[in-house]
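In this view, the complex is presented without one of its protein chains, the others remaining in place.
Order as written gives the chain letters A, B, C and D; numbering starts at 1 within each chain.
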Amino acid sequence: MSTLDDQAKEVSEDVADRVVETPTQKEGNQVDGSGGFIILFFFIGLIASLILGWIIYPKLLYSQKKQPIDFNHAIHMDLVDDGCESCHFFREDGSYSGVPKLAQCIDCHEEVQGETENEAVFVQEYVQKQKEVPWLVYSRQPDCVFFSHVVHVKTAQIDCTQCHGHIGESTNLKIYEENRITGYSRDIWGKNMSGYKKNSWDRMKMDDCAECHAKEKGMESSVQTKKDACFVCHK
Amino acid sequence: MKIDRRSFLSFVIGGAAGTALSPLPWKLTDDLSIWTQTWPWVPVPTDGEVSYVNSVCTLCPGGCGITVRKIDNRVVKIEGMKGHPVNDGGICILGLSGAQLLYGQMRVREPLKKVNGRFKKISWDEAISEISKKLVELRSKGESYKVACIAGSDRGTVPELFNRFLTVYGSPNFIRTPSIQDSYELTLHLMHGVQGMPGFDVENSDFILSFSSGVIDGWGSPVRMFKANSNWRDNGGKVIQVEPRLSNTAAKSDKWIAINPGTEGALALGLAHIIIKESLYNSSFVNNYSTGFNRWKRHVMDGYSPEIVAKITGIDKSVIVSLARDFARASKPLAICGRGQGWTPGSLKEFMAVNALNALVGNINKEGGIWGLAEPDYINWPELEMDSAASRGMQEGRIDGAGSGEYPHAKYLLNRLPEIINSAEVSPVQALFVTGSNPCYTLPDTASVKKAFERIPLVVSFSPYIDETAEIADFILPNHVFLERYEDVPPVAGFQKPIIGLSKPVVDPQFNTKHVGDVIIQLAKSMGDFIANAFPWETYEDCLQTTLGDKWDTLVQEGYWTDSNFAPPAWAQGFETASTKFEFTNDEINSLSRFSPVKPEGDEASYPLVLIPYDSMRLASGFIGDPPFAIKTVEDTVLKGKDVLIEINPATAKKLGLAEGRYANLTTPKGSAKVKVHLFDGIMPGIIAMPRGLGHTAYDKFLAGKGINFNELIGPVEDTASGHDTAWGISAKLAKA
Amino acid sequence: MFPFSFEWVWDMDHIVFHGGLWYALNIMGLGMTYCIIKAAWDTYKGKGGHNH
Amino acid sequence: MKQEKAKKYGMVIDLDKCTGCGSCMVACMAENNVPFREDESDKLLSIAWMRVYKLTNGKPFPDTDICYLPRPCMHCEGHHGHSPCVSVCPATATDYSEETGIVSQIYTRCFGCRYCMAACPYHVRLFNWWDPVWPDGMEKSLSPNVSVRMRGVVEKCSFCFHRYQLTMDKAHMEGRRELEEDEYQTACTQACPAGAITFGDLNNPKHTVYRMVKPDHKQGGKPKNPKAFRLLERLGTNPKVYYLTSREWVRSMDDNYLKNESK
Partner (left out) sequence: MDSALIPRGVKRCPTWQFILGIVIVGAVLLWGVFAMLLCWIKGLNQTNMNTAYGFAIWIWADLAVIAVGGGAFFTGFLRYIVGKDELKNIINFAVLIGFICYSSALLILAIDIGQPLRGWFIFWHANVHSMLTEVAFCLSCYFGVLCIEYLPLILENRQIDKVPFFHNLSHNMHEIMAVFAATGAFLSFFHQGSLGGVAGVLFGRPFGFREGVLIWPWTFFLFTWSAAACGPCFTILITKITEAIARKKLVKDNVIELLAKISGWMLLTYSVAKIADTWYWATVTAPSKGFTLMDFYSNNPLYGIWILILEVGICGVLPALILITDKGRKTSFALWAAVILAVIGVCLNRWVMVLQILAVPVMPFISWHMYFPSWQEIATTILPVAYGIILIMISYRYLPIFPQEAELNPIEPPTYAEEDKQEQEEPVETQEASNAPEPEMQPAEA
């Protein structure tokens, strides 16, 4: 951060210099100055801005947040019978429970299990105080989105990894990178700033939903887009 | 190395090119637009598990079943309960706004005590002990009868707890707020010999003759009446509305008959005249199951010929005659009365005249008719043991004079109280409890009500909301709102079957409030001895559960209990009068003053117009004020900005030089107000109408300060027969402002 | 706007509309590019300035 | 996945039964997180997806009559889904679904040009002139099923589409693809104490609305029911909200007519 600030200052000082200089230069300067020199400056500008845009900007844009508890999915997966749905279950009305509530955790974690420090903190800070864990949800979508897990998981039989990747096999939770402007996780735009994605779970923007809907569902119910209607994924 | 202008320009161009090739501008643009979609100051409702809780709405006496939709522990929406005998899924505008009365700004969030004119926080224990001390002091002075309680109802455990407390404390002054219930109860008592409330089998009637009753404007149990109205539409039932103004009921009725206000009783007697004259009455009922017919007939035949009635009511003679014939010839005709939503009792003789119509056509105690429903009998608490102080206090007459002297039949006469207090040297009421009511708003002549209340040294309000009465109280001990508390809901206004509902806590109390039942129990316990002993329950919930006994489980599960086998008693058994017959008249009735149209207060010369109130479903005018959603739906021809619009016939307006939307000064003998004018063809010339439910000074910013409270402009007019308030309007003057 | 955006449909409406659009944008873009490059070339060749 | 038969959700409102009580309006507000402000008496600034108009016959006392006309979004089908508003939206923020017949409005897409408001003759489209504000604590009554609209966008009645989504979830959970008639009902329909509103699939012969306004092909597709009409049908908006009335003067207000035209 500090480096950028400094740079910015330098640049602005440069500008100031130039501005003061300009009126004094007058016509005399017009003829000199070699073409190569100019091109060099072009490249300096080009590279500086590329660095700014590709490297510094992402650093500035995302804040790094640690999860309150470093949850180990892998361990839990070994212990449960029903895969992801053991904890991330469906309610009877077809709604999806999402991130488990403390009440579910307490079923097993009434007492400290194992010896990790994480576990101790969890039981002390949350279980005993009956406080919900403020999990940071990597896949949290904007409020305007209606995502039906039941349709995707039960009806279309889509594997959880298709969107969520292999988080179920992870032993710890990665740093949550929050977009300072939008407040959403970096996982929505994708780790790659250019928006390039290798895996189906690398990005969770509307176009990714639309792409799959066009391919798999082949609906043409929208009069405007000849694709799936807006009021399918939006509320 | 010299950096000149061109180099710099080159640098800038390079920078621009690089920036364009980097994600910065594109992602920033995208993110900024996402930022506008998730502005931090726009709330995002949290998701959670959906659950539904069945309960009963107690915002009005309608007793509708509600299904409350919750997300985790939040009330998100209130819906009508499907299958509930009263409302079967339907719900009124006030019930729908109920969640706003739970979370709104009008809530009193903790017990408050007025110190030097301003409310200060106080703990529950302190508040109760201070009140208790004051009560003990009064009692020890032998002034226990100077304690009074004003309640919105006298049925159900909470009013009964108050009543019990007062009794064992030594005061007969439990007072119910006035409504048409007073008049109907008296009518039933005198004519049917039944102690109880009327049940109207409106659903099965095929001809409704309504004397200014707001059948679909909130009369009775509103949702039930809406449903009945739709039934009539489907099944060919007829509704005739007799009313000076084209109310929604009048507009939706099959025929609207405009009548001079206050003369409805005369019309009823006029109809009776024709029915008798043309022998259209049900002779089997009249001859075998009624008494006093001939005596009453004379009175009707002498005084109420169509010509006379036409003159009094302003209705064409032929209309009266054909109406009488249609009514009598319908298979299940039902005449009902009580103006608007029934907030004022009205003239007893008018009620009796209307009820006599039902008797004439024999539509009493049978399908599609009216019958008396006995008082609910589920509250069977242990006999009270009274000490001498209590007995002494109970022997004092009621402060409002009800039940003795001039007013032998009235149970409660709250309308008389302000005058009594204001005219006494020292207020005869030294301590006042107010629960489930807002007399400083709902009683006529609010200025004198407030003045009287200010003369009472101790006023305790149990309102969960900061209403007008709470504002002038010395203590506010906020009750839970209906979504936070248990309470039994005794039979519903006008419902034809005995039914008990149970209001349940849907969410935990949001604030530091306490169930009013618990407060009374705690208060009693703090006073020791007989008083404490009269309340053998730990908590109100305990009391309620014990009281309801075997009905408790049904109530918790279903939300209501109803006597499904109930049928009205047959004509032979239906009347508990001395004659065991329906009594058109008897000595007692005869001794009361005769029917005469009630004149509005004020002289015609200075007040050439007549101001009447009207009720609207969109404006809660009872002890609860309109929540934000409800007030939002009020039309701009009723309320514009902070101004109320007065309905006036264009012809009358023209005479007064008033135009649509213009300001005018409205003056009555009781007060004056600046109002706007709304030209409305549906109102009789010479009459102006104003909605009830506006002009609150308390509540939240969404309601306070909007419009004028009709009750500020009217005073009570005592019914010579019963002592109840019978004012239906007041003389008024309207002038350009 | 682009064939990969959600709203794009391969139909006449889009082809005609965006065809026109891209045609205009290209003329402007290419025209300006031509002018700039030619101006740079001319300058390099020593044209312009006071002497015209 | 097999495509189900297209639905055409529509509404029939019986004006003879409507009492003008306002329940539908508040049911809608409470269901759809509609904001409220201190002064809502300027109805042209007030947001109410369902608005009840008060019609008068204009006759002097005592022949005056009034009738209430609840007006949700008509979800016009127009010509092949080109309702007046859908085709004009420059950013595809509003759309017509052939699957349900519902005109959708996506608040996060809308950038507030208000062209759709100019296009809609029913004034069902409402603009958020202000930031929505819930006094402290009142945001607790907000429903998570409907997104809250920010300032600067247009909103309108959605036929409570979120209810469709939720019941569809339930159906999928139970392995069904089709909904029962009573499973998906709008908030106003459910709340109406007079039972004046009926909602359902106009394409489904099993649904009540279908029977109520069944088209008569001999009459050019107008409903057989002589009491039925739609608002401003002559404009070609092809709305999916039908009204029933037995009053002739109300009927004459369903559209604009020239003097010499007989209804």
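The rule is short, and it goes like this: a residue touches a chain if its C-beta (ideal position, glycine included) is under 8 Å from a C-beta of that chain, and two chains touch if they have at least 3 such contacts.
Source: prediction; values computed, not measured.
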| message | For a quick check of understanding: of D:Met11, D:Ala30, D:Cys89 or D:Val213, which residue touches the chain that isn't displayed? | response | D:Cys89
| field | Selected residue (touches chain absent from view) among D:Met50, D:Val103, D:Met138 or D:Val153 | value | D:Val153
| request: Against the chain that's been left off, what residues of chain C make contact? List them. | output: 1, 5-7, 13-14, 17-18, 20-21, 24-25, 27-28, 31-32, 34-36, 38-40, 42-43, 46-50, 52
| request: Go through chain D and note every residue touching the omitted chain. | output: 42-45, 53, 55, 69, 78, 82, 84, 87-93, 109-123, 125-131, 150-154, 231-232, 234-237, 252-259, 261
| message | For review purposes, identify every residue of chain B that touches the missing chain, sorted by number. | response | 29, 32-33, 35-36
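Following the convention adopted for this analysis, only the chains that are shown with their structure count from here on.
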| query | Where the CA atoms of chain C average out and where those of chain D average out, how many Å apart are those spots? | reply | 47
| Approximately how many whole Å separate the CA-defined centres of chain A and chain C? | 36
| request: Give me the residues of chain C that touch two or more other chains. | output: 7
| said: Among all residues of chain B, which ones touch two or more of the remaining chains? | reply: 37, 44-45, 47
| In their complex, what parts of chain D are in touch with chain B? | 14, 16-17, 19-23, 25-27, 29-31, 33, 36, 38-43, 46, 48, 52, 54, 56, 58-62, 64-68, 107-108, 131-132, 134-144, 147-152, 187, 190-196
| message | Considering only the defined contacts, which chain A positions touch chain D in the complex? | response | 90, 92-95, 142-144, 146, 148, 150-151, 154-156, 216-217, 219-225, 229-232, 234-235
| field | Residue numbers on chain A that touch chain B, as the complex places them | value | 14-15, 17-18, 21-22, 25, 29, 33, 37-39, 41-50, 52-54, 57-58, 61, 91, 93, 95, 97-98, 142-144, 179, 181-184, 189, 193-195
